[in-house]
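As you look at this complex, bear in mind that one protein chain is not there, while each of the others sits in place.
Per-chain residue numbering starts at 1, and chain names A and B are given in the order in which the chains are listed.
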Amino acid sequence: MRYTPVIGLEVHIELSTKSKMFCGCLADHFAKKPNTQTCPICLGLPGALPFPNKLAIEDTIKLGLAFNCNINRFSKFDRKHYFYPDLPKGYQISQYDLPLCVNGQYVLSSGKKVGISRIHLEEDTGKLIHQIVNGKRVSLIDFNRSGVALVEMVTAPDFHDVSDAVEFLKETQTIVRYLGVSGADMEKGSMRLEANLSLADESIDLSKGELPNYKVELKNINSFRFLEKAVKAEIERQSTLLEAGEAVLQETRGYDETKNTTFSQRSKEDAKDYRYFPEPDIPPLRFTDEEIEKIKSSLPEMPSDKRKRYVEVFGLPMNYATILASDITRAEYFERAVFIGSKHNVGPKTVADLMVNKYLDSEYDDPESLVKKIVELTKKEYASAKEVQEAIEEVIREQEKAVNDYRNGKGAVVGFLIGMTQKKLKGRGDPKMVMNRLISYLNSVVK
Amino acid sequence: MTMDIPSTINETRYGLLSKKYKVVDLINAYLAKIARYDGEINSFITVCEENAYKGAKKADALISELGEKAFQDYPLLGCVVAHKDVFITEGIRTTAASKVLDSYVPCYSATAVKRLDDAGAICIGKLNCDAWAHGSSGENSQFGATKNPWNLEYVPGGSSSGSGAALAADFCLLSTGTDTCGSVRLPSNYCGVVGLKPTYGAISRYGVIAMASSLDTVGPMAKTVEDVEMMFKVLSGPDAKDATIASVKYQSKSSSFKIGIPKEFFGEGLDDEVRNNLDSVIQIYKKLGVDFVDVSLPSTKYAISVYYVIQPAEVSSNLARYDGIRYGNSRDAFGDEAKRRIMLGTYVLSSGYYDAYYLKAMKVRTLIRKEVSVVFEKVDAVIAPVAPTPPFKIGAKANDPLQMYLTDIYAATANLSGIPSIAIPSGFTKNGLPLGFQLMGPRFSESLLFDLGKKYHKEISYKPSVAKL
Partner (left out) sequence: MASIKISDIRHIAKLANLSLSKSQESRFFTQINSVIEHINVLCEVDTSNVEPTSQTTGLENIYREDNVDAISMLKSNQVTSGTDKIYNNFFVVDMILSEKI
C-alpha cells in the first residue's frame, strides 16, 4: 500500500519584547540566575492581576499579516487550565476561540500552498530541570521565563513531504527575524517545534479535505534537522504498523536523537480538558481597519519578495538570492552595496559573488568599504596605461572618418571610439581611463 | 484610661486637632478594646500593634508639625482601618481565613491598602471572613466563626464578617471588604454600618485575593455615608495594575430624584420586619420629595442560578494557583466549602457542559444587565432589601449550602450587572438586631447613591450606634 504523509506543524515563538506579556518584568531570561526576574504577577502570587503588553499584540498581528492571515477585528484572551508545577496560576492566559490571526496562507517555493489555521498570543511557562539533589529525584523550577510573550502558530495538515515542512519552518524563522519580533533561536528555545503526523492510504481523498482518523503529535524537537529525522522515523513506524494491519495509537511521542526513533510519552490517562473561559481580568481587544492597515504598511519587504527582486531586477541566480535574503541584515548590506556599486561601475552580480563565495562582507563592516575593496580588486585586472594608450592611438589611426566627424563637431562619435578601443583591449580597459585618455588624445590630434 | 472612641473621620480629626487625644492614644484605646472583647467576637485574624504604633508616631509628628494642613495632604490621617484578610499586606500575614495560607506573609501590598496608607490611614489588623470570601454568614472561616456584636448568638453576615463586626464593636473606624455577591452589603446590614459595593471597575482589585474575577469588587465600610464616600474618593480611580478600571468623573444631581421599587425584591420570603422597615424608609424619602415608581426586573429570579454557575467557575480557576509550591500549604488544606465550589466550577466548565451551564449563564447575565439598564432609563436608583431576613442564628443554615446560598438572593443583581449598591442602616428589629436597605444605581452613580443616603440619614438625624459589649 502507498501512504501519503499528512503533516501539520505547531511553532512556538517567544517574542523579543523588553518586558513580559502581562507584567513589567524583564523578558530576556536566557542564562539568568533562577527566579530573579519575577514579580507577583508572573509568580502567580495571591491577588495579582495581568496587564497586557501592547507591543506583543502588535508583533503578533505583524506575524499574522506576514502570513496573509485575517486579523480578527474582535479578539480576547482566555484562561486555559491545567496543573503543572511550571504553570504558577494553574492556568495559562492564552487565546481560544478568537485568536488574533486566522486563515493565513504560505506559498512554498514549489508553488504548493500551505494553510495557516491560526496564530495566537499567550504567556510562556516557567522552566523545569530534572535533577538528583541529595540523593532525591527532584524537579527544579525557575520562573524567569514565566509570563514571557509567546506566539503559537498552527498550520493546516497540508504538508505531504517532510522537506516542505522544513522549508516552511526555515522560512518562518527568516520571516520572524525580518519582522524583528523574535530572535527565533532554536538553541535558546525562542523557537520551538512540534509536528503532528498521520498516514493516509488511497481510500482517503486528501484533495476533498479528508484526513486519517488519528494523528500522532511529535514533541520536544529542538532543531530542523531533528524534525526531519523524527518525521521520517515516525513515517517508517506508522507505515510498518499500518501494513501489518494494526491501528496507530493517537498519542504524543518524543524523539530519541541517539537511537533515531520516536517513543511514546504517556500523558495522564485523563484526556485534555482545559476548561477555557474568557479571561475576566483583561478587557477584550478590538481593531479598526485603519489600525491593521497601519501595521501592514510598517512591514518590511518579505524574504520571498526580496528573492524574486534579486533574480528579476539584479539578475542573480536563485541560489545567490536565497542565501543573501536569508538574513535581513545581510540582505540590507547587500542592497546598500549594490546601490553604492552602481556609481562605481560595480554590478549586483559582482557584489553578490564576492559576498556569497568569498564572504567579503564579513571583513568589511560597512558596504562603502566593501565596494571600495571591490573596485580595487577589479582594477588589477584592467589593462595598463601603456596598453590603453597604444590601443587608443591605433584606433585613431584606423578610424579616420570618425576623427573627421569629431573635428566637425560630432561629439557623439566618442562613444563609438571608446567601444572600438575596448574591443582592442578585449574589454579590459578601465572605462574612466579609456575615456579620459581618448578625449585628450583626440583633442591633441584634431588641434 | 478610657476614652470615647470617635465614630467618624470628622470627629477623629476634630479630636486630634483640638488635642483632645493623640493618634497614639487612639491606637491604645482601639487595641485595649480589641484585647478585651475580640476574644469572643473573633473579628480579627491578625492584630498588628507594631505597625499601628509606627503609623501613629508618624501621624502625630505630622499633625504637630503641620497642624490642619496635614489633613489636606492626608485626608485620612490618624484614621484607624482594618482590612478584610483577603487584602494583600506587605509584611503582614494574609490568610484569606484559610488554612492554605495560615502563615503566608506577602511581599507586596494591594493597591487599595497602599492608597489608604498613602492617605494617612493606619492599619491595625486583618479581619476575619468566610474562607476565600465564600459565605454569607462568617461561619465558614477556618479561624473560627465571627459573632455579631449586637447579639453574640447571631451571625454578623458575610463574607466580610469581621469588617462589619469590628465596626459595630468600635475596634476600628474604617474597614475594607469585598463584595462578589453581597459580601460587603450583608455584613453592613447585619452589623448596622454603611457599606458600598462599588461599580465593577471603580476600585482597583490588584492585590485582593480573587474569588470570582468578573464579579469581585472592593468595598469601603464605615459608620456613616460621609465616611464611606471619603474612603471611596481615596480608593477609586485608574490603576496601572488593574486593566479593568475606568477613568470616570463621578457626578450626582441636585433635585427631583426618582427611585424604583422592583416588585421582584418584595415578594414571597421577605421577612415582615424587613418589609415594614423598608416601607418606613420609603415614607421618609417621600416626605423629602423623592418620587417612587414600580419597576420590574423579571430575570431576578434567575440571578442566583446565574451566580452559582459563574462564581464557582471563576473560583475553580482563581484557586488553581494554590498548589503549595511557591507559598502556602497544599490543596488538601482547603476547607469543604472551597472544595465544593472548586468542584462545582470545574464541572460547569468541563468538556460537554460548558455550553449548557457557563455559556448559558453568561447569556442570562446579559438579559439581567439589559433589564437593569432599561430600569435606569426611568429611575435614578432602585431601593431593595439587602437580605430576605434580619441576622439569623449561628448554625441555622450551616448544614445546607443551598439555603445559605439563597441568603444572597437580593445581592446578585448588582454584581451580575456591575452596578453600585450601598447598604444603609435604618433601625433595629424588636430583638435589637440591625436593619437596613440597599440603594442601587446605574454604573458609576456612586455620588448619587451617597447623596441619597446622606439625605435619609440627615432626615432621621442618624447617629451611628455602637454595640454594647
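What we mean here is this: a contact is a pair of C-beta atoms (placed from the backbone, for glycine too) under 8 Å apart; a residue touches a chain by one contact, two chains touch by 3 or more.
Predicted, not measured: the structure shown is a model, and the values here were computed from it.
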- Message: I'd like the shown chains that the missing chain touches, ordered by label.
- Response: A, B
- Message: If I consider the whole complex, including the chain that's not displayed, which of B:Val105, B:Val374 or B:Ile460 touches that chain?
- Response: B:Val105
- Note on the structure: Across A:Thr4, A:Asn35 or A:Ser239, the one contacting the chain not displayed is A:Asn35
- Query: In the full complex, which of A:Gly115, A:Gly189 or A:Pro283 touches the chain missing from this view?
  - Reply: A:Pro283
- Considering the whole complex, which of B:Asn28, B:Ser252, B:Ser296 or B:Ser350 touches the chain not shown? B:Ser350
- Note on the structure: Logged for subunit B, residues touching the omitted partner chain are 104-105, 107-108, 200-201, 214, 240, 243-244, 246, 299, 301-302, 304-306, 308-309, 316, 320, 323-328, 331-332, 334, 336, 339-340, 342-344, 346-347, 350, 356-357, 359-367, 369, 401-402, 405, 417-418, 443
- Positions on subunit A where the hidden chain makes contact: 17-19, 23-26, 33-41, 43, 51-57, 76, 82-85, 90, 128-130, 133, 136-143, 219, 252, 265-268, 270-273, 275, 277-278, 280, 282-286
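Here, only the chains that are shown with their structure count from here on.
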- Chain-centre distance (mean CA atoms) for subunit A and subunit B, in whole Å, is 55
- Query: Which residues, counting only subunit A, touch subunit B once they are in their complex?
  - Reply: 40, 43-52, 79, 81, 83, 85, 88-91, 141, 273, 275-277, 280-283
- Which subunit B residues qualify as touching subunit A in the complex? 86-88, 94, 96, 101, 104, 106-108, 110, 205-210, 213-214, 240-244, 313-314, 316-317, 319-323, 325-327, 346, 349-351, 354, 358
